[in-house]
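Every protein chain but one is kept in place in this view of the complex.
Every chain is named by a letter (A and B) in the order it is written, and numbering of its residues begins at 1.
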Amino acid sequence: MSRLKQWWAERVPVDGEQLKALTNEPVPNHLKSWWFCLGGTPAYLFVVQIITGILLAFYYQAAPGAAYESVEYITNQVAFGWYIRSIHKWAATLMIAAVILHQIRVYFTGAYRRPREVNWVIGMGLLLVTLMIGFTGYCLVFEQLSFWGAQVGANIAEATPVIGGPIKHLILGGESYNERTLSRFYVMHAMILPGTLILLLVLHIALIRLHGVTEFQFGNEDPEKPQTFNFFPDHVLSELSLGLVLMVVLSALATLWPADMGLKADPLTTPDVIKPEWFFYVSFRWLKWFPLTGAVLSSGLIVFSMIVWPWIDSFLRRVTKIEEISVYIGIVATCLLIGLTVLEAVVAH
Amino acid sequence: MSLRVKQIIIAVLGVAFLVSLIFVQWLEVVRRQTEAGIRPHEIAVPDTSKQCVDCHMDLTPGLIDHWKGSTHAEKGIGCVECHEANEGDADAFSHYGQLIATVVTPLDCSKCHEEEAKEFAASHHARGGEILASLDNYLAETVEGCGRHYEPVSATPGRADFGKVNGMASVNVGCKQCHGSLVALQTTDGELVTYKDLQPDEDGIPTNKEILSKIAVDKEQSRPMYDASSWPNTGIGRLNLDGSRGSCSACHSRHDFSPRRARQPENCGKCHLGPDHPQKEIFEESKHGIAYRDLKEHMNLDGDTWVLGKDYTQAPTCATCHMSGHTRNDGKITHDPGERISWTNRPPISRVMDTDEKGDAIKETNAELRRELIKDTWQNKRQRMMDVCTHCHTKSYVTKFYEQYDDFIHNYNEKFAKPGQMIMDALAKHKLRTSVKFDDEIEWTWFYLWHHEGRRARHGASMMAPDYAHWHGMYEVAERFYIEFIPQARELCEIGHEEGKAAGAEEVEALIEKILDREEHKWFMSGRKPHGGEGDHSEEPDDDGEEDEAGDSDTTAGSTEGESTEGGESDESDETGDEDDAGESEEDDGESTEDGDETDESEEDETEEDDSDEPASE
Partner (left out) sequence: MADEKQDQSQEESIDQPTAEQAPSSDAGRRDFIATGAMAAGLVGGYGMFGYISLRFLFPSTEGETALQFVMTTDRLKVGESAPFTAPDGSTMVIARNGEGETAEDFIALSSVCPHLGCQVHWVAKDEEFFCPCHNGAFNAKGEPTKGPPKYANQALTKFELEVVDGKLFVRVPLKSVREDERGMASRDAGQQRDNSRETRMA
C-alpha cells in the first residue's frame, strides 16, 4: 500500500497534509447559520445547471427549423427528458433567486465595505452574467415568447445611445432575427457566459479566501468558546446537506410543475402579451414608465450605481453621518424591486 | 444597528421576495393552464350587468351559467350589451334602471357582428318567415287548425280556463318554431302589433308613433306583452319588430352561443329533418355521416378556428360544406348557405340557382333576359362547393358525382315533376278540382309526391344517401305518381264528364294520355287499354323474354309462374290500381265545384313559399 502511495506521490507531487492545512481553514462561527449559505446555493445550482445543461445539449439543435422540435423531442420522447429539462428550468429560477437573496444578505450586512469593494464588483458581474444566462437560455426554446422576447430585448439594447445599433447587430447576427440568431444565443448561453461565470466565480471565492470571510458577531457569543469551526468536515457537511435539500426541492418542483411546450415561435403573429422572464419584470415595468432612451439610460445608471455602491456608500456615510444609511436605502430599493415585479406579473396577464 | 437587527431585515425582505416569486410563478402556471384550456377563463361581470347577474343567479341560474361559459363572458360582454333597447323601440321597457328589450334580433347582434348579419340577411334562411301564407302554412293553419278562434265541441274537465280554441296552435308550435314567427305585441284593445304596423326605419325604431301608445304592458314590470302566438320563438326567419329578419339564437343557442354546437349536424337537425326534408337523416346514412360519427372527437370542435384542411380533415358536417371556411377560401365563413348550392330542390320542379340581386332563383325562361338578371350563376355556386369537396376527393370524382346528381334531378323533373304540375294546373284551370286547397285527395297526393317524397329523393341524391334517393325517394315518387296521382286525375276527369264539364275533362284526359304516351311512361299503359279498366294482357311487355300466351282472367295465376318479378309486379299493381280507383269512386269526398277564393288556383299552386312576399289576407 505504501509503495502505491509512494508511486503516486512521485508522479503527483501534492502533499496531503499541506493540502488539508490549506483548505481546512477555520470558518467563522456565524457561517453555521443558514443565512450565510446563500452564496453557496447559487454555486451549487450552477453545477446542477452545468450537468443538466450538458445532458440537454446532447439533443438540442440550435437552428430555427429544429430548435423547438428538439426541445419537444426532449420533453416528450427522451427517457426522463421532461425531468432533466424541468430541473434545468427550475434551477435557473432558483439560482437567480438565490443570487439576489445572497446579494441582499451581503448588502444589508455591509460585507462589501473596505477592503472588499472589488469583490462586490465581481459579485455584480456574477449577477449580470447570471441574468444574461437566464435570458439567453429561454430564447433557445424558440417558443413565441422566446422569439418575441429576443426581438424586444434586442430593440431595447438598440436604444442605447451610440453603441446600441452595433450591439443589436451583434446579438442577433444581423439587422433582425434570422437563421444565425439562435446559434449566437446558444454559444452565448452554453459557452461564453458560463465560462465567464466560472472565471468570475473563481476570482470571487479566491478573494473571499484571501481576505478571509468577514467576521460577524451577533453579540451573544460566549467569549470562552472558539470563534471558528472547521471547514472540513463540518462546513462541507452543511454545504452537502444544503445541496441535497436543493435537489429535493428541484425534484419536487420539476415533478409538480414540469416544463411544457408553448406555441412555436411565429414571426408573423405577435402574441397579445409579451413578457420577459420574471427576473426582468422590474426592468420591463421600469421601461414602460419612461420613453425608451430615457428608460435605458436610467436603467444603466441604476446598474452602474449598484456596481460602484461600496464607494457611494462610504461617500454617503461620510456626508450624511448616518452609519446605516445603506440599510435604509436598501429597504426602499428592495421594496421597489418586489413591488415592480409583482405589478408587472399581475397587470395584463 | 446590531447584526441581529440586520438579520431580521434580511429575513423579512428575503421572505417577501420569495413570496413574490412564488406568486409570480403561480400566475405563470395559471396562464399556461388557461392557454392550454385546462383552466376555464376568468369571467368578470361587466359593471352594467352586475345587477342583472345578481338577481338572475337566483331567478334563472342556468341562464347565467350558460352565459359564463360563453366567449361573450370572456370578453366582457354582459346582459346589457345585447339586451339594451333604444328610446322609442316598440318592445323597450325599463327594468331595474336599464332600458332593455327581451327579444334580441340580428339587428342587435349586428352591432358587433356586422359581416355575419349582412350575409345572413341575404340568405334564404332569413326568408324562412315568409312561409306564412304559403301552401305549407295553409295546411297547418286551416287544415290542421283554424284561422280564427273557434268554439270547442265540449268543455275540458279540470280546465275551466279553456275558452275558445286557438286554431293557430299547430302553426305556432310547429311551422313557426323552425321558420320563425311574426313577432307581435298585444295592444290594449285586443289587437296585435307587428313590424308591419310599426314600420321601423333602418335603425329599427318604429316610424308609426301613434301605435306605440296602444301597446299593452303587464302590471308588475310594465313590460310590453308579446303575443303567445309569436313568442317564445327562435325560428330562423323570425320577422322581428325592428324590421330585421331572423334569429341568430336559432343556430347559436343562447346564452352560451357555442360555435362548437353550430359546427355539429345535430344543430342544423333541429329543423332540417323529417319526411319533407330529411337532411339530417340523409347525412347520417351517408359515408360523410358515418365518418363524422366515428371521428368526432378528433375534429377539433372546440378550436378557435375551424378551417377544413387546417384544423380538421376527418369528415365534413353540415357546416363544413355549406358554411365553414376552408384552406381554399382563406378560412372565410359564410352565413349564406345559398352561396354554394347549385340546384334548389325546394319547389316541385327543381331550378338551377342562377340568382338575381335579391338572391332568388331566376324563373325567366328567355335566355337573353335571364342573362341580364343573373347576378351569381349556378356554376359559380357549384365551384364554391367543389372547392370544399376537393379537400378530400379528386376533381374527376367530384365532377362525375355532379353528373350523377344532375341526371337524377333531371329525371325527377322531367318524368314526374313537370307532368304532375301540368296535370294539376290543367285540373285547376278546367275547374275539375276545387279552388279550396287540400280538400281534394289529389292535392294531398301531389303534395306528398313533390313536397315529401320528391324532396327526399332529391336531397338523398344531393348528399349521397342511396336509400333516401331510391326507396324513400324515387320509388315512392313513382308509386305515388302511377298508382295514386294518375288514377285520381282520371277519376276527377270522369266526375267532370258526369258534371257537365266534358270539354275540360277531355282536355285533361288528352294531356294525361299525351304524357303517358311518352317514351318514359309508355311501359305503364303497355298492358292495358286507355282510360283504365282491365288490361289486355296479351300486350304485356316481355321483360324476361318469355311469351305469355295465356288469356285474361287466369293470367294472374299463370303469369306468376316462372315470370320475372317485374312482370309479376305489374300484374299485381294492376289489381291494386283497380282497387284504388274503386275505392275512390265510392268515397263521398264532397268535392265542391264552386269558386271559393278570388285568387287564381293555378297561380297559387305554382308560386308556393318562395314567391309569396306578402302574406295572404286570411
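Just so it is clear, contacts are C-beta pairs under 8 Å (C-beta built on N, C-alpha and C of every residue); 3 or more make two chains touch, one makes a residue touch a chain.
Quantities reported herein were computed from a predicted structural model and do not represent experimental measurements.
Undergrad: Among A:164, A:258 or A:339, exactly one should touch the missing chain; which is it?
TA: A:258
Undergrad: With respect to the chain omitted from the figure, which of A:247, A:274, A:297 or A:325 is a touching residue?
TA: Missing-chain contact among the listed residues: A:247.
Undergrad: Touching the left-out chain: which of A:42, A:64 or A:81?
TA: Of all options in A:42, A:64 or A:81, contact with the hidden chain holds for A:81.
Undergrad: Would you write out the residues of subunit A that touch the absent chain, in ascending order?
TA: 24, 29-30, 32-33, 51, 55, 58-59, 65, 69, 72-73, 75-81, 83-84, 218, 225, 229-230, 232-234, 237-238, 240, 244, 247, 257-258, 260-261, 264
The definition used in the following text is that only the chains that are shown with their structure count from here on.
Undergrad: Provide the residue numbers of subunit B that touch subunit A in the complex, in ascending order.
TA: The touching residues are 1-4, 6-7, 9-10, 13-14, 16-18, 20-21, 23-25, 27-29, 31-32, 35-36.
Undergrad: Using the touch definition from the top, list the residues of subunit A that touch subunit B in their complex.
TA: So the residues of subunit A touching subunit B come out as 30, 35, 93, 97, 100-101, 104-105, 108-109, 216-219, 257, 260, 262, 278, 281, 323-324, 327, 331, 334-335, 337-338, 341-342, 345-346, 349.
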